[in-house]
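All protein chains of the complex are present and in place, except for one that has been dropped.
Chain nomenclature is as follows: A and B, assigned in order of appearance, with residue numbering initiated at 1 for each chain independently.
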Amino acid sequence: MIQFNNVSFGYSKQKLLYTNINLELTAGSVYGLLGKNGAGKSTLLKLMAGLVYPLHGKLSVFNANPTKRAPSFMHEVFFIPEEIDTPSLHVLDFGAEHMPFYPKFNNEQFLDYLKEFDIPMTNLNNMSFGQKKKVWIALGMASNASLIILDEPTNGLDIPSKRKLRKLIASVLNEDTCIIISTHQVKDLDSLIDKIILVDEGEIIVNTDTDSITEKLVFKLSPDISSTEQYLYYESSLAGNLIVKERTPEDETTKLDLELFFNAGINNKNGIKQLFN
Amino acid sequence: MNNEFSFRRVLLLLRKNFKENGRRYLLMFIAGFGIIFLIYGLLIVGSFHNMFPSGDRKMLFTIGIFLGGTLFSASFYSFFKSQPKTIQFLLLPATTGEKLLISFILTQFVYIIVFLISFISIDWLMCTIYNEFVSIPKWIVEQEKHYYKATYLFNSNTVLIKEILIMYFITTSIAHLGSLSFINNAYVKTVILFVLTVVALIFLNNKSLDLMFPETVMPRGQYFTASLSIGDKHQPIGIVKLPNGWFTTIAWFLPMFLYMSCWTMSYFKIKEKQI
Partner (left out) sequence: MHFHSNKAIYIQIADLICEKILSGIFKEEERIPSVRELAVDLEVNPNTVMRTYEYLQDLAIISNKRGVGFFVNTESIERVTAYLRKEFMEQELPNLFKNMKILAININEIDQLYQHYLQNNLNNSNEKK
C-alpha cells in the first residue's frame, strides 16, 4: 500500500533527516510508529500524506505519487495532526462542509461516533481541546479513507475517551484500511497495534508485526540476572529485572511489552536489527 | 471524483470558505463601511454651508480600494501560521487550481464588487442628504449656485476608474502572492519588498540607459525616457521616439504580464507548499 524506495528527506539538503530509507506498509493493519521526541515520526507521516516531498527516491501510496496531491489520492488519506484547529462552526455544519469532498463519507457513522465520544451538539468554539480533537477523529473515521494517519491521537483525551478511541479503531479496521498511529503513550493503544515501526536518528530500526516480535523475543520479569544467558536488553529495579531476550523453542510466548521493546530497540539497535531484518 | 477541474468542487470550497470565515468577512465589511460612513459624515457636517468636497471623496475612494483590497489579499493565507489549518487546507481533496480559484474570486471579484456597491451607495446617500439640507450662503450669485449641488462621484468624469481598477488588480495580486510567500507580517514584508523592487528597477533602468546613451541626449530626464534628441543638446535637430504602437503594446502587455506572473507564481506556491 505504501512503499518507500531509497527515500531521502531533510528540511535542508545539507542536513538529511532520513537517508535512503526503504519501508513497506500493507493494508489491513494498525501500525504503531514509535520513536523518541524529534526522531522524525511526524516527518515520516507527512511524507506519506504528501505534506512534505522526498528529496530523492521514490515514494508511492496506493500506487500514486503523494506529491501530486491529486483529489483521488487525497480523499483516501485522512491526517489528524497532534495539534488541531477548528473553525467557529456548529459541529454538524463542520461535518457537512467536509462531507462532499470525501466520496465514501458516511454521515450516520459521523453522528454515531460523535455520540460515542459524548460530543455536545454545539459550536466548536464552545468545546475543549479534547472535544475538538474527538470531532476531528470522528470526521476522519467517518470519511472512510483508506489511510488514516493519527499523530499522537491520545494527547488531550480523557480516560473514557481513550477507551472509546480503542473501540472505534477496532471497529473501523478492515482489509483495505491502514491506520498509522504515532504515539509516545504506548500503553494507551498497545493492544490495538499489530505492526510496529521503530525509528531512531533517521533510520528505520524495525518494521515488523507484533506476532513476529513475540515469536522471536521473550519479555519477562526475572528476579535475577544470570550471567550465562544472553539478554538483548534489561532494566533493573527493586522489583526485579525486566528482560528482553531471544526466544528459544522451550520458552513460552509472552505478551509484547511495547515499552520494553522500544527501549531495547533504542539501546541495542544492532541486536534488534539483526533479529528482524 | 475525478482529478480534473470540477466546478462543483469550486462551489463547495466557496461555501466552506464563507461558512468558516463569514463572520470575519462580515466584521471587516462593517469596519470598512463604518469608516467610510464616518468620514462622509464628518465631510457633510463640515459642508452644510460650503461646497461638498469631491477631492476628499476621491481620495477616500482610492485609499479604500487599495488599502482595503491589499490588506484583504495579503491576509488571505494568514492561516498558514497554524500548522493544523495548513494541513487541512493542503489535504482537502480538491485540485490546487480549485483552491487557488477561491482566493482569486474573493480578492479579484467579491471584494471589489462589495466595495464599489457600498461606496456608491454611501456616496449616493450622502450626496442626496447634502443636496437636501445644504444652505447656500445669501451672497452667492445665481450662476454659481450649481457649485452647491453635490454630484455623485461616479457621474464626474475625473475619476480614473479604468486606471484605478487595473492598479487594483495588480496590487492585490502582488499582495496575494505576498500572503502565500510570507507567513508572518505578510503585508509589511510585501510592501517593503515591493518598494525595494520598484526602486531597484528605476535604478537599473537608469544604469542601462546610461550605458547605451549619454545623459545629455535624454530629453525627458534621466530615469525614464521614451525619446532621444539628436544633435546638439541645446539645439537638437530632431527627436527619436518609439513607434506609437509600442506604447499601447507596452501599456497593455506590462500589467498583463505582471498579473499573469503573480497568479502563476501563486499557483506554484500552493502546489509546492510543504509543512
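One rule holds in what follows: a residue touches a chain if its C-beta (ideal position, glycine included) is under 8 Å from a C-beta of that chain, and two chains touch if they have at least 3 such contacts.
No experiment lies behind these values; they were computed from the predicted model shown.
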Which displayed chains the hidden chain touches across the whole complex: A
Residue touching the undisplayed chain, where the options are A:19, A:214, A:241 or A:263: A:214
Chain not shown, touching residues in subunit A: 28-30, 163, 166-167, 170-171, 173, 191-194, 211, 214, 219-221, 252-257
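Just so it is clear, only the chains that are shown with their structure count from here on.
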Separation of mean Cα positions, subunit B and subunit A [Å, integer]: 48
Residues of subunit B touching subunit A in the complex: 1-3, 9, 12, 15-16, 19-21, 23, 82-85, 87-88, 90-96, 271-272, 274-275
Sites on subunit A touched by subunit B in the complex: 46, 49-53, 69-72, 74-75, 77-79, 81, 83-85, 87-89, 93, 97-98, 100-103
